[in-house]
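As you look at this complex, bear in mind that one protein chain is not there, while each of the others sits in place.
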Amino acid sequence: MSEPALFEIDHVSGGYGSGLVVRDVSLTVGRGEAVCLLGRNGVGKSTLVRLACGFLAAAAGTVRMAGADITGQPPSDNLGVGLTYCPQERVVFDDLTVAENLTLMRADRRLDGFDRYFQVFPRLTERRRQHAGTLSGGEKKLLSFVRGLAEGSAMVVIDEPSEGVQFENVVRMADLIAARKAGGTAFLVVEQNLTLVERIADRIVIMDHGEIVYTGAAGDVARDEILSHLTV
Amino acid sequence: MESLLVTQAINVVYEVLILAVLVLGLAVVMGLLNVLNIAHGEFVMLGAYTAYTVQKAGFPYLAAVPAAAVVCGVIGLLVERFLIRPLRYDPFETLLATWGLGLLLRKLVELVFGRGFRSVDIPIGGSVSIFGEAYPTYRLVLMAIAVVVVVALFVWYARAATGARIRAMVGNPVLAEAVGIRTRQLARNTFVAGTAWAGIAGVMIAPLTPVEPFMGLTLIVNSFFALVVGGMGTVTGLFAGSTIIGGLQSVLSASVSPTTAYLAMLILSILFLWQRPRGLFPRP
Partner (left out) sequence: MGSFLVRNGLILALLVLVPTFVGEFWAYQLGLYFLYALAAMGVGLTWGQAGILPLGQGMFVALSAYTAAYGLSGIGTSPLAFVVIPAAALGVALFGFLFSTVVFRGHSDRGPSFSLITLALTLAAFQIATTWSSVTGGFNGLRNIPGLPGLDGFLDLYYLIAVVLGLSIAFVDYLLRAPLGALWRAIADNERRLAFLGYDVAALKAVAFAVACWLAGLAGALYAPQQNLVTPDLAGFAFSGDLVIFAAVGGRATVLGPVIGAIVVGVLSAELRDRFPWWEIVIALFFIVVVLRLPGGLMTLFAPLERLRLARGQTPRASRAPDKPRAAAPLSVGFEDVRVRMGDVTILDGLSVKTGDEAVLCLIGPNGAGKTSALNVMTGALPKRGGRILIDGVDVLRPEPAAVARSGVGRKFQTPSVFPKLTIDENLAIALWSGRWRGFDLLRPSLFGWTTPLLDEMRRRFGFLGSGGKAASDLSHGERQILELTMALITEPRLLLLDEPCAGLSHEETAQVIDAIQWARQSLNLRIIIIEHDMELVRRLADRVVVLHQGRFLADGSVEEVQGNPDVRAVYVGGSR
């Protein structure tokens, strides 16, 4: 039971400029586990995730991947240690085609390996020669999701995967995540929408005002409790 | 009479293509990386002097191409490391810093070679008869090279993996890092490619123009404003800018006077800077 966590955020603080948006946050994600980070707008979820993946310099704290300290390393090194990141905004390369978005970093630049994803999301196949900028917001999220999963990392961090995505596709995303979890991949998912959370979360972490205000196993927390932290 | 018109037409095409070749290096640096390298003309000048030196030393002219690429590439590397990167690729700051760089390079070359004009012998002499008029072979060769290079670059940028990565980095630098593109190195390499190419362009035009330390100053004006009008960051912009500015210069020079052509080009540029600073076909 004391398997070391795959991804550790250890007492991390940080923000933009002089302000501290995230204050002394710690959380861990273990192999094959999906941790969902919830909270209203502006509480610091995206900021925390950007800090953890190296897009913002942390004012304090350490981030570790499989035991190795990755704090402050350039984000382009993340894939090398097995960490994938899907941002919340500007999620695809608008000027590149769908196909180019997916094959950009592959040596063979072919779409063969993506068949199983195309079967789940046929829309992407149809649009594969179109510029990603012409996709709808939800379709862009799907594209970003597929790109992230296809990177085959051990740890996947996604910021609001279901924003703008239709219900049916959110369910399919959940299925894909579950399948990967079974193989040992760990997920840290920032979400405001419970559709996805209810399907994949093993643990739930709720943030408010830059700090963690609740953390517990998904089964332990009542829906109303979650709602009280999220809604108006 | 017809043959004269044909020659004039070829001249216009020649001016446009040569401008495209000269602007290419700047289009890469300014259009993709947002670096206002006002010393671009000096890199061309360095390429021309490299060609002169290579020829003087008795080597075949073609050897000047890799030589200029190396000279300008290395200087570009140093400039990127010590000027561009510390200034965080900011357009305004890099404009200033490269102004100083231009001064520096002009003076250094003046110290080494003196102020006088040097001439570089045309490597491919002779002329070709077109509709009864003799047209210099070398110019035709240059035009062919220009077309090949610009087309090849267009294809490469659109298709090749590195071209796609540059496009990705330019459009969305954060996501580029996220998917594993080392944007710092890619930006550096792109910049160096831009300066190296400027050097090669210098080798190309050296036999056709007086080689002297201040030759970059006349070139930079046309190049800069071709991009301003055509639009930065797209190959279409490069074509459009070269065609409009190069064509305008060429036609007006021949039909009215070089001064009028120059003034017309400046006025057009001012109008664009005033109303449409991003040009006709900017990067979206």
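Note that the chains are named A and B in the order they appear, and that numbering of residues resets to 1 at the start of each chain.
One rule holds for everything that comes next: a contact is a pair of C-beta atoms (placed from the backbone, for glycine too) under 8 Å apart; a residue touches a chain by one contact, two chains touch by 3 or more.
Fair warning: this is a prediction, and the values are worked out from it, not measured in the lab.
Of the chains displayed, those contacted by the omitted chain across the entire assembly are A, B. Contact with the omitted chain, checked across B:149, B:215 or B:228, is made by B:228. Only one of the listed residues, B:116, B:132, B:210 or B:284, touches the absent chain: B:284.
The missing chain, though absent from the display, is touched by one residue of A:17, A:67, A:122 or A:219; that residue is A:17. Only one of A:66, A:150 or A:194 touches the chain withheld from this view, namely A:194. By the touch rule set out above, chain A reaches the unshown chain at residues 15-21, 40-43, 133-134, 137, 160, 162-163, 167, 192-196, 198, 210, 226-227, 230-232. Residues of chain B in contact with the chain left out of this view: 36, 83, 86-87, 91-93, 95-97, 99-101, 103-104, 107-108, 110-111, 217, 221, 224-225, 228, 259, 262-263, 266-267, 269-270, 273-277, 284.
Convention: only the chains that are shown with their structure count from here on.
On chain B, the positions that touch chain A within their shared complex are 161, 164-165, 167-168, 170-172, 174-184, 284. For chain A in complex with chain B, the touching residues are 53, 55, 74-76, 78-80, 85-87, 90-96, 100, 104-105, 109, 133, 147, 151.
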